[in-house]
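Only one protein chain is missing; all other protein chains are in place.
First chain written, first letter: the chains are A and B, and each begins at residue 1.
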Amino acid sequence: MSFLFLANAPVVDESVQAELSRLEICGMTLAGLGLLFFLGAAVGLFRFPDFYTRMHAAGKGDTLSSLLILLGFALITFDDFSALGWLLLLKIFGIVLFIMLTSPTSTHALMRAGFEDGIEPVTNNPKRKKKGGAKKK
Amino acid sequence: MGYRISIFVLLLGAWVVLSGKFDAFHLGLGVFSALVVTLLSQDLLFKDRKKDLSVRLSETFGFIGYVFWLLWQIVLANAHVFKLAMTREGQKEMSPRVVKLKTKLKSDFAKFVFANSITLTPGTITIQIKKNQFLVHAISEAVEKDLLSGEMEERVAAIFEPELAT
Partner (left out) sequence: MTTEEFTVCAGVALFVLMLPALYRVAVGPTSFDRLVAVNVIGTKTAVLLVIIGVLFNRVEMFVDFALTYALLNFVGSLAVARFLNRTKPMPEEKTSRGSSRKKGAKAS
């Protein structure tokens, strides 16, 4: 499979790329783990019962999976130890740091907005279960 | 003065990382614009100037150590969410509740770090902060007990407000 023609880049010879370096394997593992965690978050977002519990899935799964996938791809692209390579690594670290800071903050803002809007949390008490969740359309 | 220099260095570092060019022209532009921004709006970044810069530095190092502990907590949180979402036992275990929590932290930044950490640890999310009361949404009973044990608060207090830590 070669997608390099899309960027007009020279096509790399397949036989050169046949074996993976250790960095690339590390990066692939990290990205795969990130995808796994994102699967958990997506399924949670799909089937949790109410707004607050969905927030749990979204707020946490989002942070860690983006973090792992970005770090994984940073390792995959980081093959030469030039100044530009380090700069790229630093930039990706910047994105990771930014997501780590902002994701809980926006989760918290949404949570507060929902709470003050009067969405009732679902509890295990069967009486309140009927009212909770889909109160406001 | 120390604060101004550190703000200048931070801004210049951001410039160099984002521009990625090291010739004299671009670096000169970076120094110039970082200088202008530092002079015009240096009072926006650090609020409490009475603290000594060395105190800030030790806070920063403590915070970096704390971030690694937090990363481990985030991994645990994700495993927890994964379990809740994918398995049947997880669905049974879920019993959401809203918990009130009193904190002894004083400064805004410490409260911010504490609230974000609550959000990132397994099964709890901060809903609201009123002065020293946190309103937290917990997803199960075990998680609520964990939260009320107050281990995380001790860690945050040890970094930002050493006089409050026990």
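Going forward, a residue touches a chain if its C-beta (ideal position, glycine included) is under 8 Å from a C-beta of that chain, and two chains touch if they have at least 3 such contacts.
Worth saying up front: this structure is predicted, and the values here are computed from it rather than measured.
The set of chain A residues touching the chain not shown comprises 1-4, 6-7, 9, 14, 17-18, 20, 24, 28, 31-32, 35, 38-39, 41-43, 45-46, 51, 54-55, 58, 62, 65-66, 69-70, 73, 76-77, 84, 87-88, 91-92, 94-95, 98-99, 102-103, 105-107, 109-110, 112-114, 116-119, 133-137.
Quick note on the criterion: only the chains that are shown with their structure count from here on.
Centroid to centroid, with C-alpha atoms defining each point, chain A and chain B lie 19 Å apart. Those residues of chain B lying in contact with chain A across their complex are 17-18, 20, 22, 74-75, 77-78, 81-82, 84-86, 94-98, 115-116, 119-120, 122-123, 125-128, 135, 137, 139. Within the complex formed with chain B, the chain A residues making contact are 36-37, 39-41, 43-44, 47-50, 52-53, 55-57, 59-61, 63-65, 67, 83-84, 87, 90-91, 94, 101, 104-105, 107-108, 111-112, 115-116, 121-124.
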